[in-house]
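Yeah, one chain of the complex is gone here, protein chain that is, but the others are all in their spots.
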Amino acid sequence: MFAEFLQFLFSGITLGATYALVGLGFSIIYNASHVINFAQGEFVMLGGMGTVFFLGLGLPMPIAILAAIALTTLFGFGLEKLAIAPARGASVVTLIIITIGASIVMRGLAQVFWGKEFHAVPAFSGDEPINIAGATILPQSLWVLGVTVLLVFALRYFFDKTMMGKAIIATSLNRDAALLMGINVKLVLFISFGLSAALGAIAGILVAPITLTNFEAGIMLGLKGFCAAILGGLGNGMGAVAGGMIVGIAEAMGAGYWVSEYKDAVAFILILLVLFFKPSGLFGKTGTERV
Amino acid sequence: MTLLKVNNLSIEFGGVRAIDDLSFTINSGTIHSIIGPNGAGKTTLFNLITGVYTPTSGTILYDDEGVTGFKSYELAARGMSRTFQNLQIFFNMTAIENVMVGAHLHLNRGFLASFFGLPSIKAGDRHCRETCLELLDFVGLKKYADIDTESMPYGALKRLEIARALASKPKILLLDEPAAGLNPAESREIDKVIKKVAERGITVVLVEHDMKMVMEISDHILVLDYGRKLTEGTALEVRNNPDVIAAYLGG
C-alpha cells in the first residue's frame, strides 16, 4: 500500500518539478511584460530536441546540453527582439496570438529540420532504478529534482541579490516607475525572454530521457506549466513552483488511483476548482480596481 | 425632504477607522458637498454610499431603504448614479453611445427582439438617441456626438460622464472630483453643468478639491477630517469655522 503510494509520489514530484520549471518560465515573462507566452512549451521542446540534435553531431553529452540551452536561449531573445518588441502597445490578446504564431513557427522549424519521429535522450547517469522503501525511482528523476531545486535557489539569488534580478522585479511592479528610475526596461524584457527560454530548455532536457521527445512534445508540457503558473498565482515565482508540484502530484495520484485515461485532465480539473474559489490562484494577490 | 440619511457610520480597514461615527442627512434637490484634506475619507464615504463598501457599523438610508448589500446596478435602478475620480469612459464607443448606455434601464432589452432587430428596438433606439443628444447638448458636447471617445479632450470626457449618468434618470447623482485635472475654463463649464443638474431637481453630492467651486455652488457643505465630521453648514458658515481653517492650514 505505502510502497504504491510512494511510487505515485515519486513520479508526481518528478513531473511536478518539470511543470515547476515551465511555470517559472511563464512567470518570469509575465512579470516583465504581462504577456502569457504560449511558446513556452516550444522552448521545452527545443531543449530536448536540440540535445538530440547535438548528440547526433557527435558532441559529448554536457556540451550537447549546453549547446541546446544556448540555442533555445537564442530563440527566446529572438522572440522578444523580432516579435514582442516591435508589437509594443498592442493589446494583450494580440500579443498572445503573436506567441501562438511563434509556437507554430518553432514547431514548424523543428519538424522541417528534425522530422516528426520520437527521439530518446540517454539518461544522464544510467537507467538502473533505485529502490526506496519498496518503491523505485529512476536516477534521471533525481536529476530532475536536484537541478530544479538548484535552479530555484539560483533564481532566488538572482532576483534578490543581483541588479538585473531586481530590475526585473521593479519592472514587473511598475514599468513606468522603473523607467523613471533609469532601469533599462528594454533590456529587462530581452533578458527575461532569454532566461525563460533557458529554463524551458533545461526542463525539456531533464525530462527527455524519461518521456522521449519530438516536435510536439512541448504542447502538453507548456499547458501544464501554464496551469502551474496560474495555480500559484500568476507572476509569483515560488507560487509557480508550488503550483507545479501540486499539479504533478495530483496528476500522478489521479492516474494511479483513478483512471489513467484522465491523467491529462486532472491538472485542468484542479485548476478550474481552484479558480472557482480563488480567482487569483492559490498565492496570487487579489487585485482591486481604483475608481 | 430627506433623501439620504447616514447614521453613526463607521468603517475600518485593518484596524484604521477611515470613517468614524459619521452622521448627516442630505435633502433632495440640493447640492451637497463633501470636503476635507487628503485622506479625510471622502472617497471612502462615496464608496459606502454607493454600496461598494460594507460599513463596519452604522446605516445609510437612501429613500428610506438601506444601500448595503445592493449592487451598483440595483442602486442605479433605485435612482442613484455616480461618476468617477479616475475617468471611466467606454473608450470602445462614440460619445452618444456612451450616453445611450446610460439609458440602459429605460430601454427594451429583450434578447430575441434585439437579435432579430425588431422595429420596437429600432424605434426605442431612435428615441433614445434623441434624448441622449439633448443630454449631450445639456452638458455642451453636442458636436462630439458621433466622435470616438478616444479622440475627445479630457475636460469633455468629464462632462460626458455626467451626461451618461443623467441618462439613467437619477434622483441623486454623486460626483467624485468632477473638476480634478481641469483648467479654470473647463472647471467653470463643469460648474455650470452641476448647477443646471440641480435645477432639474436632481440631488447632487459632490466631492471636490476646488474650493472656489465648492463655495460657489454648494447649498450645504460637510467637512471631514480623519473620517470624522469637522463641521457642516452653508458655505459662509464653513468658511468662517476656525476648525476648518486649522485643518486646511495644517493644524
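Details
Labels A and B are assigned to the chains in the order they are written; within every chain, residues are numbered from 1.
The rule we apply is simple: contacts are C-beta pairs under 8 Å (C-beta built on N, C-alpha and C of every residue); 3 or more make two chains touch, one makes a residue touch a chain.
The rule we apply is simple: contacts and distances are computed from a predicted model.
Name of the non-displayed chain as stated in its UniProt record, restricted to "histidine kinase", "Pyruvate ferredoxin oxidoreductase beta subunit", "3-oxoacyl-ACP reductase" or "ABC transporter permease": "ABC transporter permease".
Note that of B:His32, B:Arg164 or B:His220, the residue touching the chain absent from this view is B:Arg164.
Remark: the omitted chain is touched by one listed residue; of B:Gly124, B:Gly140 or B:Gly155 this is B:Gly124. Of the candidate positions A:Asn184, A:Thr211 or A:Ser280, contact with the unshown chain belongs to A:Ser280.
Hidden from this view is one chain, which touches chain A at 30, 36, 83, 86-87, 89-94, 96-98, 100-109, 111-112, 219, 223, 226-227, 230, 234, 261-262, 264-265, 267-269, 271-272, 275-276, 279-281, 289, 291.
For chain B, the list of residues touching the undisplayed chain reads 50, 71-73, 75-77, 81-82, 84, 88-93, 97, 100-105, 107-109, 111, 113-117, 121, 124-125, 128-129, 145-146, 161, 164-165, 167-168.
In this section, only the chains that are shown with their structure count from here on.
Per-chain CA centroids place chain A at a distance of 48 Å from chain B.
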